[in-house]
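All protein chains but one are shown in place.
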Amino acid sequence: MKCLLVHLFLFLSFSIIQASAQVPKLSQLRVQGNKFVTADGKTIIFHGLNASDPDKLEKSGHWDKSYFEEMKRWGATLVRFPVHPTAWRSRGKEQYLQLLDKGVTWAGELGLYVVIDWHSIGNLKNEMYQSPMYETTQKETFEFWRTMSEHYKDNTTVAFFELFNEPTVMTGKLGTCSWPEWKKLMEETITIIRANGAKAIPLVAGFNWAYDLTEVAKNPINAEGIAYVSHPYPMKREKPWEDKWTADWGYVAKKYPVVLTEIGFCGPDDKGAHVPVISDESYGDAITRYCDTNGISYIVWVFDPQWAPMMFTDWNYTPTRQGRYFKKVMQEYSVKK
Amino acid sequence: MKCLLVHLFLFLSFSIIQASAQVPKLSQLRVQGNKFVTADGKTIIFHGLNASDPDKLEKSGHWDKSYFEEMKRWGATLVRFPVHPTAWRSRGKEQYLQLLDKGVTWAGELGLYVVIDWHSIGNLKNEMYQSPMYETTQKETFEFWRTMSEHYKDNTTVAFFELFNEPTVMTGKLGTCSWPEWKKLMEETITIIRANGAKAIPLVAGFNWAYDLTEVAKNPINAEGIAYVSHPYPMKREKPWEDKWTADWGYVAKKYPVVLTEIGFCGPDDKGAHVPVISDESYGDAITRYCDTNGISYIVWVFDPQWAPMMFTDWNYTPTRQGRYFKKVMQEYSVKK
Partner (left out) sequence: MKCLLVHLFLFLSFSIIQASAQVPKLSQLRVQGNKFVTADGKTIIFHGLNASDPDKLEKSGHWDKSYFEEMKRWGATLVRFPVHPTAWRSRGKEQYLQLLDKGVTWAGELGLYVVIDWHSIGNLKNEMYQSPMYETTQKETFEFWRTMSEHYKDNTTVAFFELFNEPTVMTGKLGTCSWPEWKKLMEETITIIRANGAKAIPLVAGFNWAYDLTEVAKNPINAEGIAYVSHPYPMKREKPWEDKWTADWGYVAKKYPVVLTEIGFCGPDDKGAHVPVISDESYGDAITRYCDTNGISYIVWVFDPQWAPMMFTDWNYTPTRQGRYFKKVMQEYSVKK
């Protein structure tokens, strides 16, 4: 036992918490049945926007409050921060935390809740990924959540921790991962998060690039107060989508809160068009109607002019085709409210 | 989803495949019962030579077509490339692939099939190895085969992928690894290889430095179209060998193809003499007769003047004792054919 280091550590942690305590507090969200509710029991269904990686935005000079103001103007009530493991490592923990702190502060000041998303794609069991930018390890993933949990444990703006963006074995190219193996990794992460004091709601995705939640029916994650995630891009299934969505992930919303942390589309000739996002406004109509009908929250991908499907084309925030579509839809929710 | 990187990635992969497509194609090998057969159903039993590590040969100026011509002259129909993990890492993936591409091209032009061999020795479960040159990880091993599978999926010269050279716990010095644990690692590797499109035949070794296949009887690898490996160096068992060989690994050849990817010997006073390779021509007679009788392929270790037991003494390819022995035996097969 060496007490000096421990004392220093506690002191530093305390200082950080004090600093973030200066941000005005949003109401503490929690899970009640299949809903998200505030401290006073009000249900919230979110319509949000995906930021691009804070590291990318900072490098291009756009990680500032006006970016958040614009997202709010478009109707967002929730913002997702996709933290790429590569960016996390290259910027370094302390520096990256400073970026996140700024974004969380701006979001909180504007009344926007935040999802922190560990933005990897692949098979965490084998530590094999879709491409190098998604490389991480089980250890790094656990430590990331330990850090987030310690750092944001008293911060109510950070309402969600999305544990792993898109689990996939790429039809075996990354080996195998059974649902029980995945479940165990997620439960371990949730244990770590909660033991470190965080009250953020863990978001758990299923296989097939976070599309498929069929395994939840018989073998749900063994933890209270969590929500499930799907990324039902248009080409994951053929139109008409609704019955397939219900069978694949929508049924989960009867019992647990569900957040579609990525939806979006673009036309076949749009910049960045790729499988599985190519579609048209009929997809927008279908997915938003499905969410509205079933009390499901969603977050559109992506509030950036370079990543696809993009929502605007330049830093005047000129909307793209899906930008126009979702801006209108999302602004109407706030009018109705 | 970020499409730009993915497109670039596909483009690069495609370019590489196009390049290797210029090599004249050997007939696609596959497993049929306990045999290797060509596309038109012809059985092949191989008599091959072990190259030393392409990285070593390149560094000493001998990774060239004449090396392959000499191996063919000695009667080889198959060449094994032992890729040491240390060499793989220090040269780097792209640079090492260029070496392999050259060797595969020369082999293909000469009608020689190729085994790519991940040349580690130790306990992959614990990631503990016989010596530092064999250090690797499960992750690196999986990624190596992912890379090989993507890269050579349309290349028929690369007929075999030898998943892990010599599994051994060194009687506990490297901890434990049960057959089910080993089997699972091999099956995961085969899943990765096949999902990435490769048709190369996976070669799976057993414990005791790839000598012992007794576990296969009751608990074979759960995958079709594979073959098994043994390295029955003379001192693994005492003379007379035949019944022991049958019990330890030879029985497998009744049901699956077997390749002895390392055999060889030297006299007790020869340069590099060491356990378990010390013997004499009676070993050569026994092992080649055993293979001929049972339809087993073999590859002699090693076509190099420094690694032991060596087949030649200088770069004029002056044969050593085992060099003389196997050169004669192997050339006679081609005459008979």
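Observations
As written, the chain order gives the labels A and B, with residue 1 at the start of each chain.
Throughout what follows, a residue touches a chain if its C-beta (ideal position, glycine included) is under 8 Å from a C-beta of that chain, and two chains touch if they have at least 3 such contacts.
These numbers were taken from a predicted model, which means no experiment stands behind them.
The omitted chain makes contact with just one of the residues B:174, B:190 or B:311: B:174.
Between the chain not shown and the residues A:65, A:102 or A:194, the one that touches is A:194. Against the chain not shown here, subunit A presents residues 1-7, 9, 138-139, 142-143, 146, 188, 191-192, 194-196. In the full complex, subunit B touches the hidden chain at residues 126-128, 131, 133, 169-176, 233, 262, 272-274, 276-277, 301, 307-309.
Note that only the chains that are shown with their structure count from here on.
Centre-to-centre spacing of subunit A and subunit B amounts to 46 Å, using the average Cα coordinate of each chain.
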